[in-house]
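The other protein chains are all here in position, but one chain of the complex has been omitted.
Going in written order, the chains are labelled A and B, and every chain counts its residues from 1.
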Amino acid sequence: MTATPATTPGGFLLVLAVLLPAGGVLLSFVLGGRAAGKIALGLTPVGFGLACLVAMKVAAAGAPIAYAIGGLPPPLGIALRADGVSAVMMVAAAIIVAASAFYARAKFVMPEGAPESRGALTFWIMIQAIWAALNLIFVGGDLFNLYVALELLTFAAVPLVCIDGRPETLRAALRYLLFALFGSVSYLLGVALLYGLYGALDISLLAQRVEAAPMVWTAAALMTAGLLAKTALFPLHLWLPPAHANAPAAASAVLSGLVVKGSFFLALRLWFYVLPGLPTAAPSVVLGALGALAVLFGSVLALRQARLKLLVAYSTVAQIGYLFFVFPLAAGAHVWSPLGWSGGLMQVLAHAFAKAAMFLAAGLVAEALGHDRIAGFTGAARALPLTFLTLGLGGLSLMGLPPSGGFEAKWLMLRASAASGQWLWSLPILGGGLLAGGYVYRILAPALADGEVEIKARPQRSREAVALGLAVLALALAFAPRGFFDFLEIGRPSVSRSAP
Amino acid sequence: MSVLPLLDVGLALLVVAVATWTMAARDLFASVLGYVAYGLLLALVWVRLHAPDIGLTEAAVGGGVTGVLLVTAGKRLDALKAATSGAAPRLRVKILAGALSALVAGALAFVVASLPTPAPSLAPQAAAAAAGPGAGLGNPITAVLISYRAFDTMLEKIVLALAVLGIWSVGADAAWGGAPAPLRKARPDGAMVLLAQILAPIGALIGVHIFWVGADAPGGAFQGGALLAAMWMVAMMARLVEAPRIGSRALRLALISGPAVFLAVGLAGIAMAGSFFAFPPAFAKALILFIETFMVLSVAVALPMMVAGPPEGGQEP
Partner (left out) sequence: MNASLLAGLVGAALVGLGLYGLIAHPHPLRKLLAFNLVGSGVFLVFGVVARRGAAAGYAFDPVPQAMVITGIVVAFAASALAVALILRLAVASGGVSLDPQGPAGRDAGEME
C-alpha cells in the first residue's frame, strides 16, 4: 500500500480540529455556564470552517493528509490522518453539532445576571467534548489514542442523558455507562494483544504487519465486541432507547445522529484499514447478519412505541443495523466493493442528518404539546406544520424513498448485493424500509387527521427551521455528484492495494 | 527462567481467590472490602512485573482512593436502605454468562501463552529517543507519557475534568454551586484528628517528592498527585478541612490547570520547536516539569472532588 508521509501540508489542521473544542471545554469550565454557551456557539462556525478546510486539502491532494504529533512519527509517536471519509464525517459532525447548539439556546442559554445553572454548564461543556472526541475518532491513527477518544466520548455523552435528573434518566445513564465501559475495556484488551503481537499501535503500520492468526482474530473479536456495545448493535442495543429518549432533544440529536457513529467508524477502521489484507468474509457475514436482526427487531419495537421520542430512538436501533451491511458488501477488493462502501457511508450520513432532524422536531412537539404521546397527536400537523414536515421528510429518508440520502444508500447497497451475488442482504434492506414506512405512518397518520390539539407553547420559527434544515440535508444527499463518491474512496486501503 | 518462586504462585492464587470472593460474597459491603484488599494485592503483582510506577499508581488509586470511594458508597447505600436492586438473573442466564466468561478467559489464556518470542518492543526506540536530544529524562515512562504520547496524556486529563463535571451534574439543581457533603458525617474523635494532622503533611511531602523524582525514578505527576489527593482526603475525613464549593473559580482553575497548561505548551510547540507538542531541546526538561507541576495540582484536586460527589443541599426531590 502507498505509505502516507508522517506529516503532510495542512496536517496541522487535524490537531486544531481536536484542540479547538477541547480548549473550549477547558475555557468554559473556568468561565462558567453563561460564557460556556457563548464559547460553544462561537466555536461552531470556526470548527465548521476547519472541517471544510480539511476536506479541501484532502480533495486537492487526492490523498490522506497526516500529522505526526510532536514531530515524532509512529511507532513511538502518535499520527493523525484524514482521508475522504474522515473529512466528510468531520463536516457532518460540525453541521449537526452547530444545529443542536443553536437549537439548544432556548433551553440552555442563561439570562444575564442569573446564577450558573447545572444544566447549562453540563450541556455546553459536554457537547464541545463530544465534538472534540468525534473529530479525534475521525482522524486518529493510533489505536490507543483512539481508546482515549472513545473514553472522552463516553464521559461526555453519559451526563447528557441524565441532565433532566428524573430517576428513569439516571437509570438510563447508568446502564449506558456500564455498557460503554464494558465496550472500552473490551476494545482495550484487543489493543493490548495487537501490541503484544506486533509492537505497534499505528493503523497503517499494523496493516502491513497483521497476519491471519488465531491471536489476531481474538484481538479483532474483542475490539469489535467492545465497539458493537458502544454502537448499540443488536443484541447489545438495550441501553440505547431509554438513553436517547430521555436526554434533552438537542442532546438526543447529537447522541443518535453522531455519537453511535463514532464507535461504528472505529469498527470500519479496524476491518477496512487494519485488517483489509486478511480473509474477512466470514466475520463480515456475521456482522451483516447482526445488522439484519437489528433492522428487524428495532423496526418492530419502534412500531410498538407509544411515545414519539422512544419510537425515534428504536428507529435508531434499526437504522444502525443497516450500517453493518457495509461489512459483507464492501469487504475485499472486488468490483462491487466501492458500491458497498459508498452505500454504507451514505447510510451513516443520511441517518445522521435525518435522525438529528427528527429528534429536534420531536423535542419541539413535546414542548408545544406538553407531552409526546403519539395517541395525543390528532390534528397536530395543522398546528405545527413545519415540525411535522421535518418528521415526514426525515421519515422519508429512513424509509429509503427517493429523493433522499436514505434511498441513495439503500439503492447502492442493493446494487452491491446484486453485483456480488449476495442476494440475501436485499431482504432486510427492503423489508426494513417497509417497516420504517409503518412507524413513520404511525406518527404522521394521527397528526394529519382532523382534530384539535391544545398548543401550550408555540415553538420558535428559528428552531423549527434548524430541524427542517437538517432534514433537507438528508434529502439533498440524494443529489451527491459522482465526485463525492470518488472523494469517499480517497485513502481506502483496498483501493490503493495493487493485488486483491 | 526455570523454577517459579513459590511466592509468585502464592501471590497469584491469593489475587484470584480474593477476586473470586469479591464476586461471590453475598453481602454488598463485604464484597467492597474484598475489592479494596484486592487492589492492594494487585500493587504487589505489579512490583513483581517490574512495574514499580504502575505499582505506585495501583496502590494509591486502586487500593487507596478507589477504596474510600467504594466504602463511602457502600455505607451511604446501607444508610439509604436502598436494597431493591432488581431480580437476580435466571439460572439459564447465569449458565450462559458462565460459559461465555469461561470461553473468553480460556481464549485469553491461550493467547497470552502464545505471545511471540522474542516479543516485539519499543523499548530500544524509547531508549534511543530518551537518550537523544530534547528528552533528558531518566524515567522512560515519564518520557512516554509527557513526550511521545503527550496527546493521550493531555486528553486523559480532560477526561478527568469531564468526570468531575459529570459527577457534579448528578446533583440537585438547588444545590448547584455549593459544596459536596462531608466524607464523614460524624465528628471524628481526637485520635483520628491527631493522626490526620501528622499524616497529612508527611504524606503530602512524600507526594511532592514522588512527583519530583518521577522524571528520573519511579513516580511522576500522576502518582504524586494521587498521594497528595489521598492526604487531602485524610484531612477531609478528619474534618480538618471541608470540601470547597463547586462554584469556586479557584477550584475550577485548579481542576483544568493541568490539561490547560499542557494544551498551551503543546500549541506553543509549533512556534518553539516546529510541531505541536514538540519541546525545544534546550528547555525540554524544564517545560516537562512545568507541565507536570500543574498536572499534579489537577490530579490532587480532581480525585478528592470525584470521591466527595455532587454538591449537597437544597431540596431533594
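We take it that a residue touches a chain if its C-beta (ideal position, glycine included) is under 8 Å from a C-beta of that chain, and two chains touch if they have at least 3 such contacts.
Owing to the predicted nature of the structure, the values given are computational and were not obtained by experimental measurement.
**Q** Which one touches the absent chain: A:P248, A:G400 or A:P493?
**A** A:P248
**Q** If I consider the whole complex, including the chain that's not displayed, which of B:V65, B:M237, B:I256 or B:V301 touches that chain?
**A** B:V65
**Q** Of the residues listed, B:A163, B:A215 or B:M231, which one is in contact with the missing chain?
**A** Per the contact definition at the top, the residue touching the missing chain is B:A163.
**Q** Have a look at A:L310, A:A331, A:L470 or A:L488 and name the one touching the chain we're not showing.
**A** A:L310
**Q** Out of B:I210, B:A278, B:I291 or B:M306, which residue would touch the omitted chain in the full complex?
**A** Residue touching the absent chain, from the options given: B:M306.
**Q** For chain B, enumerate the residues touching the unshown chain of the complex.
**A** Where chain B meets the chain not shown: residues 1, 4-5, 8-9, 12, 15-16, 19-20, 22-23, 28, 31-32, 35, 38-39, 42, 45-46, 48-51, 53-54, 57-58, 61-62, 65-66, 69-70, 73-74, 76-77, 80, 82-89, 93-94, 97-98, 100-102, 104-106, 108-109, 112-113, 115, 117, 119-124, 126-128, 140-141, 143-145, 148-149, 152-153, 156, 159-160, 163, 166-167, 170-171, 220, 222, 299, 303, 306-307, 309-310, 316-317.
**Q** Tell me, which residues in chain A touch the chain that this view leaves out?
**A** Counting only chain A, the missing chain is touched by 76, 107, 144, 148, 151, 154-155, 158-159, 162, 164-168, 170-175, 177-178, 181-182, 184-185, 188-189, 192-193, 195-196, 199, 241-242, 245-246, 248-249, 305-307, 309-310, 363, 366-367, 370-373.
FYI, only the chains that are shown with their structure count from here on.
**Q** Suppose each chain is reduced to the average of its Cα coordinates; what separation in Å results between chain A and chain B?
**A** One centre to the other, that is 31 Å.
**Q** Inside the complex, what are the residues of chain A that reach chain B?
**A** Against chain B, the touching part of chain A is residues 7, 12, 15, 19, 22-23, 25-26, 29-30, 67-72, 75-78, 115-119, 121-122, 125-126, 129, 132, 136, 144-145, 148-149, 151-152, 155-156, 158-159, 162-163, 165, 170, 189, 193, 195-200, 214-215, 218-219.
**Q** Can you list the chain B residues touching chain A in their complex?
**A** 107-108, 110-111, 114-116, 119-122, 125-126, 129, 147-152, 155-156, 158-159, 161-163, 165-166, 168-173, 176-177, 247, 249, 252-253, 255-256, 259-260, 263, 266-267, 269-270, 273-279, 317
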